[in-house]
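Structure incoming, see below.
Excluded from the complex is one protein chain; the other protein chains are retained at their positions.
Order of writing sets the chain letters: A and B. Residues in each chain are counted from 1.
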Amino acid sequence: MAWFRGKFATVIIISQLVFILIIGLFGKYSREAGADKDASVTHDEENSINRYYGVFQDVNVMVFVGFGFLMTFLKKYGYGAVGFTFLVATFAIEWSTIVRGLIFNLKGGKFEIGVESLIEADFSAAVVLISFGAILGKSSPLQLIIMAIVEVVLSVGNEYLGLEIFEVTDVGGSMFIHAFGAYFGLGVAWILQRDANENNEKEGATYNSDLSAMIGTLFLWMFWPSFNGALVENELRHRAVINTYFSLAACCIVTFAISSLSNKEGKIEMVAIQNATLAGGVAVGTSADLLINPWGAITVGSIAAIVSTLGFKYCTPFLCDKLKLHDTCGVHNLHGMPGILGGVVGAIAATFATFETYGDSLVVQFPELGSTPSPRTAGSQAGYQILALAVTLAISLVGGLVTGLIMKLKIWDEPSDRDLFSDYPFWDDVTGGLPNESDARYQPIPRQEVEAGHEDDGGNGVNMTEISKAASAAAE
Amino acid sequence: MAWFRGKFATVIIISQLVFILIIGLFGKYSREAGADKDASVTHDEENSINRYYGVFQDVNVMVFVGFGFLMTFLKKYGYGAVGFTFLVATFAIEWSTIVRGLIFNLKGGKFEIGVESLIEADFSAAVVLISFGAILGKSSPLQLIIMAIVEVVLSVGNEYLGLEIFEVTDVGGSMFIHAFGAYFGLGVAWILQRDANENNEKEGATYNSDLSAMIGTLFLWMFWPSFNGALVENELRHRAVINTYFSLAACCIVTFAISSLSNKEGKIEMVAIQNATLAGGVAVGTSADLLINPWGAITVGSIAAIVSTLGFKYCTPFLCDKLKLHDTCGVHNLHGMPGILGGVVGAIAATFATFETYGDSLVVQFPELGSTPSPRTAGSQAGYQILALAVTLAISLVGGLVTGLIMKLKIWDEPSDRDLFSDYPFWDDVTGGLPNESDARYQPIPRQEVEAGHEDDGGNGVNMTEISKAASAAAE
Partner (left out) sequence: MAWFRGKFATVIIISQLVFILIIGLFGKYSREAGADKDASVTHDEENSINRYYGVFQDVNVMVFVGFGFLMTFLKKYGYGAVGFTFLVATFAIEWSTIVRGLIFNLKGGKFEIGVESLIEADFSAAVVLISFGAILGKSSPLQLIIMAIVEVVLSVGNEYLGLEIFEVTDVGGSMFIHAFGAYFGLGVAWILQRDANENNEKEGATYNSDLSAMIGTLFLWMFWPSFNGALVENELRHRAVINTYFSLAACCIVTFAISSLSNKEGKIEMVAIQNATLAGGVAVGTSADLLINPWGAITVGSIAAIVSTLGFKYCTPFLCDKLKLHDTCGVHNLHGMPGILGGVVGAIAATFATFETYGDSLVVQFPELGSTPSPRTAGSQAGYQILALAVTLAISLVGGLVTGLIMKLKIWDEPSDRDLFSDYPFWDDVTGGLPNESDARYQPIPRQEVEAGHEDDGGNGVNMTEISKAASAAAE
């Protein structure tokens, strides 16, 4: 597999050299990070590091521990879940710093890098990781890097369109982060068509892997108020925290109820607790810093729980069976539908945005609405919010489909059907702790070879059993 | 089990509708969260979100990851530990926001919700979770919801009595949180009488479950300074952090010594490291922001370690054997006795509280002592502290006994003896990862049926073995 080795390393090392070059040419410290020598120590009592660093670290934990461990529910893909999250997120952080700097912040041939840039970089990492969830266990690290390269550009571009052209609000990224990441990932997953493996016994969880996934769930759940309030300050952040917190609390409680109600024995299903409990954070994203009131936040979170829990129960199997759209982590239920819900809630909240209710902060939250004379009515602002949502869905879905085609190229070493949902093909020495890992003796085979030689297998796992048997026989 | 399904979901959904109604009628954003449009963005440099949000999140981690994972030590109750912590805590957060708002903060028909409310809601969740620890693995989620409903009202009422009527200090909740939660839970546990299962092989830990419990221990231990300093500011918080930190450090070290000393082979016992290392945080709770000095904090933590470690070694078995009081997590040792110790240390520290030592902050810490003319002496303040402790013990114990009687009603679907300490009855598809789970084939039976049919079993686990055998035989 030396070709893989060289290719993967080469792509990564070249990307690093390019990043160093671009950041060296165009990047510089922000004023508050001391690029300007006049911004000296003694004058800096209000340095933004003090107001943003805490929430940045919360978001950072969500990205690396939250997403990473949430995806460890697959019993034989724990290294891939945590490890590729680590790889893809750091790659997206560097790359999105460049893309965002060039698109949003270029002034005098330079873009500034400060603590706010780090938060935005983490947001871009989140977009890519959501898409990763749709194809978890079904692609090579090289494919993931390719996806990150394209997706960061499209998602930052879409965000620019929404924030700068349509001038909409989306403080917690219901549209620009969650909906975008989900539908982009679904587009990729649909093209990859790695969905014929329903019988793949590796696509399952164990008691322990389900528990370790809860580490991810809880850190995502706890720090979501930081996510939704990261880029605003003072009373806006205060409100974002309260709204997100109550939405999430309600979402957790209602998820337990709906999960039990939809189970034929009345039992609670872990997949819902791991995922649907978080939908309240997604659904309140756009409106988190608006005056939706605590009762409104609880209502939004409750609705999100119903949508998401039923989605995991009925929608994911439907998509897989009828549309051949296999969504490993169910990102459609956690990020897709709740993201759309969040965009709609934001539009509804916008219709109530007046100077009487918001006071001076109106201009901060809706620049077009709050300036005098106001070029927009609250109703037209709501229209723009819906427009941004529609554009987001279009760009992400089409972008995902096109990116899927690129990722399908054989040069990116897509894993064979036999190697789905398994750490074996990409991680060294993974067999140690796996009990009864009889198939650990086999050698990895690139997908094309397997398919060329065993076309009658249909990728449905039959060949895997045979190879296992052969390996067992050989070992005796 | 369709009756369970409907009942559980119905109770939860009705509670949500009621919560939305009450919070809609009485709740509003706090001034600093922008309910007041004059509190505009530009004026808010001192918004409380900046001073409270970081410690709030630390407390939040303690509640969800700390308590949740600490309780995963049971080998077959991991989902219940993390999942029911999630459910009970979010329920208590919503409900206590209402109860506390109505009891403490009603002004002009409305109570305010701000970041301080979120911290207090987490504190109420902690109270209920401590009680949960005493009955871990022995009750249904419906029973836990009932417990939370009653306990939140009683604990907030008790706190009102202590803070507003007796005007005592208890910054870290040694009395109002830890002692209350522990003795309430012990009262419930004594009524439930699920203590005849000493032979229940499921009430044990595995190497992995003991390690995952350490995730809970460490996050509780690390963030305890935030817990004890969450509701005060500036030098008071500074002091609370230092005192709690040194108390915990000493407690950890001494726990290792006492654990080794009390083991016949001189070995260290995980149950002590998981639990007794935290007693220093409990025991310094009341006095955390007082001038007890670092050496005093170390002394308190060392004493707490001795009390708690010996409690786990000798007191828990004694209570179980002699009083038929089964305390799954040993909350009596971690929260009960150290909580009483904390109350007493607070009273002692109060006797040294003078204007000479505390300066202007005296009135903040002891309102009755610091105002001029002072209506109390330091000695009488100490007396009130002890009074508040005694009242707390009385209300919590009696409240727990009465609540236990309510929880004992058959309508709440108490698990049968056979289903103790097991995720099986309440969680879907838990058998996947369990090695040699021969009893996974059996169907859950409500407790009353089992007892009606097998009265001679005495609930001592004998019937479980028989059913297992029958299941194994049937499987052959």
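Definition applied: a contact is a pair of C-beta atoms (placed from the backbone, for glycine too) under 8 Å apart; a residue touches a chain by one contact, two chains touch by 3 or more.
Keep in mind it's a predicted model, so treat the numbers as computed, not measured.
*Asks:* Which of A:208, A:226, A:396 or A:416 sits in contact with the chain that's absent?
*Replies:* Considering all chains, including the one not shown, the answer is A:208.
*Asks:* Considering the whole complex, which of B:10, B:357 or B:371 touches the chain not shown?
*Replies:* B:357
*Asks:* Can you tell me which of B:163, B:222 or B:402 touches the chain that was removed from the display?
*Replies:* B:222
*Asks:* Out of A:90, A:193, A:354 or A:380, which residue would touch the omitted chain in the full complex?
*Replies:* Once the missing chain is taken into account, the touching residue is A:90.
*Asks:* Residues on chain B that touch the omitted chain in the whole complex?
*Replies:* Its contact residues with the unshown chain are 46, 50-51, 54-55, 58, 75, 204-212, 214-215, 218-219, 221-223, 225-226, 233-239, 241-242, 245-246, 248-250, 252-254, 256-258, 260-261, 263, 265-270, 273, 277, 291, 293-295, 298-299, 302, 356-361, 364, 435.
*Asks:* List the chain A residues touching the unshown chain?
*Replies:* Residues in contact with the chain left out: 1-6, 8-9, 12-13, 15-16, 19-21, 23-24, 27-30, 32-34, 37-42, 44-45, 47-50, 53-54, 57, 60-61, 64-65, 68-69, 72, 78-79, 82-83, 86-87, 90-91, 93-94, 113-115, 118, 141, 208, 212, 215, 425-430, 432-435, 444.
As a working rule, only the chains that are shown with their structure count from here on.
*Asks:* How big is the gap, in whole Å, between where the Cα atoms of chain A centre and where those of chain B centre?
*Replies:* One centre to the other, that is 34 Å.
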